[in-house]
Each structure stands twice: as C-alpha cells, then as structure tokens.
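Note that one protein chain is taken out, while the other chains of the complex remain in position.
Chain lettering (A and B) follows the sequence in which the chains are written, and residue indices restart at 1 in each chain.
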Amino acid sequence: MLTQIIVNGLILAGNYALVAVGLTLVFGVMRMVNFAEGQSVMIGAFVAFTATPYVGYLPAIAIAMATNAVLGIILERTAFRPFRGMELNGLIASMGMSIILINLAELIWGTVPQTFDTSFNNISVTIGTVGVSVQRLLVIASSVVLLLGLWWLVQYSNLGRQFRAVSEDPEVAGAMGINTNAVARMSVVLGSALAAAAGALSGPVNLITPEMGQAEMLNAFAAIILGGFGNVNGTIFGALLIGMVQSLAAVYVSNAYSNSIAFGLLVVTLIFFPRGLVPERMEENV
Amino acid sequence: MSETSAWILRALFVAVLATLPFLVNGYWLNMAILALIYSLVVYSITVLTGFTGLLSFGQAGFVGLGGYTYGVLSVKGVDPAAAAAWGLLVPTVAGFLLGLPAARLRGHYLAIGTLGFGVLVGQMLNNMVDVTRGPMGLLGIKSFGFDRVTWFYFVLALAVGLCAALEYLDRRTFLGVVLKSVKYDEISASASGIGVFAVKLLAFSASAFLAGSCGVLLAAYMRFLTPDLFISAESFRYLMMSVVGGVGSASGAIISSLILTAVPEALRAFGETNVRLLVYGLMVLFVLWFLPGGIGGLIDRLMTPVRRRITPRPRVAEPAPQPTSLPGRAS
Partner (left out) sequence: MRLTALTLLATLCGGGLLAMPTLANAQTATETVKVGVILPLTGNTAWGGRPAKVAAELAAAEVNAKGLAGKYKLDLVFADGACEPRTSYGAAEKLINEDRVQVMIGEWCSSASVAAAQVAADAKVPMVVQISTADGIAKNAGPYVFQSIMQNGEVQEREAELLLQKFQFKTAAILVENNDFGLSFRKNIREILERKGIKVVLDIPQDRHDVNWYSIITSIQGANPDIVVASISAGQAANFVKQYAESNMKTPLFFDYPPPPYIFEKQVGEQAGKLGLVRGAFFLKNPDMSQREKDFVAAFEPRAEKELGAPHPTVHWDIVTYDAVMLVADALKRAGAKPDDLAAALAKADYQGVLAHYQFDADRGVKPEGFEFVFIRTTPEGGLEVVK
C-alpha cells in the first residue's frame, strides 16, 4: 500500500511541479502571477491530442511545447508587457486571457470530454502488488528530466544567470546590459512550454476537457508558496511535499477536503515560516 | 474641471441611477440590484488592498460565511434582522481570527494564504450537508419583505453611502493616512509609532465585515444559496471588478461592479454560445490596456488639475509605489 501511495504522490508532484515552476519563473522575473498557466496546460494537452494521430505521441509533445512557446509570446505581449510594475493588472489580464483560451478551446475542440490514449496507456507494469501504467511512469520520468534540464538552465546557462539577475534586481540587471524584456519573454515562453509538457503528459492519464486547467492551478499555487515565490528549486521541493501529503492524507485522513489539506499544510507552514520553506532573498528598505 | 462641477457630475450619476426603476424592466433592475450588492465586496477589496496594501484571494469565503449564516438561521425560523446580525458577526470574527496569522504574511504569501481560507470555506459549505444542505442547495430563505424597487433604493443608498464614506476616509481622515502609511512603507510607519499589526487586523476585520454584508444581502435578496456561488473562482471575479474599477477607488468600484455584472448579461445578445464569453474576456483586456488605472484612474485623471492645487495625488500622476507591489523590493 505504501508503495502505491508513494507512486501516487510522485505522479501528483511531477504534475504540480511542471505547472508550478512555470508560474515561479514568470513571478521571479516579472513579479506577476500568470493566471493563464492552467490554460496553457489545457492547450498543450489538446494540441498533443490533435497532433498524435499524425506524428505519434512523443513528437506530439514537442509540437505542443512549441505551440505553447508561441502562445507564451502572445501572453507576454498582451497580458504582462503592458503592465510592468502593476502586478494586479497583470493577474487580471491573464485571467482575461484564460477566459478567452477556455472559450476558444470549447469552440475548436467542443465540450465533450475526449480520451487521449497512447500506446503507453495499455501497458501496465506491476510494482509491489499494484499495477501502474507505463504512461504514468512516463509522467514521472519526463517530469524529472524536464525539471533537471530547467535546473541546469537556471543554475549554469547564460540565460539562467540572466533570469537570476533580473529576479534579484531588474534595474541593476538592466543597467548591466541585460535585455530585461527578452528575459521576461523567455520566462513566459519557458513556463508555457513546460505547462504544455504537463498537459501532454498527464492528458492520457485522465480525460481532456477545456476546463481541465483550472484544478491544476490551486495546488501549483500552494507548491510555489511552500517553496518560496520565485525560487525554482524550492518550488520543485514544494510540489513534492504537496503531492506526497495529499496522497497520504487522501488515504488516511479525508478525500473530500483534498485541496483544503494542501492549503492547511501551507497555512501552518506560513505561520512558522512566513516566507516559505526556502525564503527568497528580500532586502528591507529601512 | 472645478470642484463644483465634479460634485454636480457625481450627483448627476446618482440621479441617473435613481431613475433606473422608471426606465428599465425587472430584468435589468435585478442586474442593477445584484451589481450594487456586489459593490460591497468590491469595497472590501478597496479597504484591504487599495487602502492598506494587503492582497486577498479569499473574499468569496467571507461572502459565503455571511450568506450561509443568514440563510441557515433564516430557514430555521430566526427573525431576518437577528439572522442578518449574526450574518455580519460571523464573517467579521472569522476575518479577525484569520488576520491574527495573516497579518504577519506579506504580498503573495498573504494572497495564497487567504486563497486557502477561501478554498476551505467553499469545501466546508459543500460537505457540511447536515447544516448547509450542501450541493442540494438551500431554498426557503426569508427576506426583508421589500419589493424589487424598494430593494433597489435600499442597496443604492447603501452602496452610494459606503462609497462616499470610503472616499472621505481615504482623502480626509487620519485613519486614511495611517492605512496608506502601512501600504507604502511599513517600516517607517511603525517607526512613526503606528501599530502596524493592529492596523492590519482592523483592515482585515473591516474587509470581512463588508464582504459578509454582501453575502447577507445576496442571500436575503436571491433567497437561495448553493456552495457553487462561493467557490474560489468568485474571489478572482471580485478581484477583477476591483482592478477594472481601479483598486483603491470606491467610486471606480461601484461603476465597475455595475459594468461587469451587466456586460455578461448584455452579451447574451451575441447568442447563447461561447462567443459571448470570448467577447467578455477581450473586453476586460481592452479596459486594462487603455485604462491601466481602471475606472478610478480615469476619474482621477479627469479631476487632476483641481486636485493638484489642493492635494497632490501620487496614485495617477506618477504611478510610483503600486498598491500591491511586494513590500521591501526596492534596494
């Protein structure tokens, strides 16, 4: 039983993490909450679903990520760039974009929930006593690979250094010759592409519908806060914690309050660590 | 524009609103009543976020607590006035209690903490079937015995009165200055002897009171309740009303709740399809692009030449410290 709880938790965590790191990147660089991130997950799932019959599943994931990268550029231009320094406007504008995306998806793909079966869905392996489909293992493995890639990018690449510099202090970074607009755009593009991967990977586990993105957001928020806003590594850790606690609590405590449990954990944590478990560096203006 | 003509315009706006019952049918009057009731929860954001700089993603929780307290008591046969009093008290106390831990949090940590509160209230209303009837919905709620036109004037008086009170609080009182000092610079505020924690607690309780009163009025006016009316998405809808109105502007709040309640209904003219919601989303984007300060920002801009002479208004003239930017980011 414990094995299965751990596997369940890992799958949840992988999904939350892919959505949450996107949110955290955008927040770190622009100080804005991208409310449309959940919709990027949904669009990613549908694009992969549409492309799979033509090119096969794995290339379809790449297509979904590429499509969403373009979507990211549009998002940045419409919802974030116009509102530098006015983060509530950015939040509401991305809400506007998410209303538009949901209704566009309903117009394009209809409202009947669709099944998105891949060849990995029907192969099941037994771990301990439980059956786990290869698709679900693929979710875990791909999340790990993508998150490791992101970690490397943020930690060691030139772009990553720019991300961190802009997160630390946009003005100084700008003065040092970093093109902050380009860095901001890249953060949305990366976030959106990772969300597409989350959608394309988890889509085959559940049915896909135009509303599927909304539920992802709440838990991703919780993960971000636990890990400290704007901190990629902390966020991954937060997602892991939330996924595991939810998986455990669902079996041993209550399933009707699953979201409340994630947030309960969060609130308790915030009481003791008001800036998350991995606090971002903040300077007080004295 | 002179101060007098500004007052004339305000009076004109209220007068135009007051003639509504003679001009529109019951459907649009109903929309106006709902919009005016929703303006109370938008004021709750004005007080919390606009004045004090605290961001909440969980206002629907307070609205739900107020509404359900009134609804459940009323169905049990409690007199509407007493039920309304309880309906105001419960969310206010909840706001105070939530404020105790929440006032220590900042920026987005606070926002997500309050989001958790909203999620919890939503799930409780749905799962506590024995008390709230859960998703089966609560029907048979007693009202105040007003007809629709009386309701309209009642909520109009309430909304306009509160709007005037908040504008006065913001511009003319010491408390308004205290709240803003907490918003713009907490450290200097506490250095000047302001009890920052107490001020935040006060803002939380007042905001919960306003949101709760919105819930009580919703329950008494619509006379049905279901948990779906108070899910987290509603909190964000209120926030949208607030931002479109210009956070911190009570006049903007009332206008934007009128517009954002009426528009989705008016868009039914596009047909009962997704196109109507698509247009709604686009509209929100356009308002934000062309009026980044919201409707309140527009009002301020129109009045600026006068205001400059009397009191400098930093909010629009130079949009330096934004209401909700994370405190302490400046290096």
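The rule is simple: a residue touches a chain if its C-beta (ideal position, glycine included) is under 8 Å from a C-beta of that chain, and two chains touch if they have at least 3 such contacts.
Because the structure is predicted, anything quoted here is derived from the model rather than measured.
Residue B:12 is the one among B:12, B:131, B:157 or B:198 that touches the chain missing from this view. Residues 1, 4-5, 7-8, 11-12, 103, 106, 110-115, 121, 124, 126, 129-133, 136, 205-207, 209-212, 214-215, 246-247, 250-251, 255-259 of chain A touch the missing chain (whole complex, contact as defined above). The missing chain lies against chain B, touching residues 1, 5, 9, 12-13, 16-17, 20, 23-28, 30-32, 123, 126-127, 129, 134-137, 139-140, 222-224, 226-229, 255, 258-259, 262-266, 268-269, 272-274, 276-277, 295, 298-299, 302.
One rule holds in what follows: only the chains that are shown with their structure count from here on.
In the complex of the two chains, the chain B residues touching chain A come out as 49, 55, 101, 104-109, 112-113, 115-117, 119-120, 123-124, 127, 185, 187, 232-233, 236, 239-240, 243-244, 247, 274-275, 277-278, 280-282, 284-285, 288-289, 292, 319, 322-331. Taken together, the chain A residues at the contact with chain B in this complex read 27, 31, 33, 35, 78-79, 82-83, 85-89, 91-93, 95-100, 102-104, 106-107, 169, 171-172, 214, 218, 221-222, 224-225, 229, 256-257, 259-260, 263-264, 266-267, 270-271, 274-276, 282-286.
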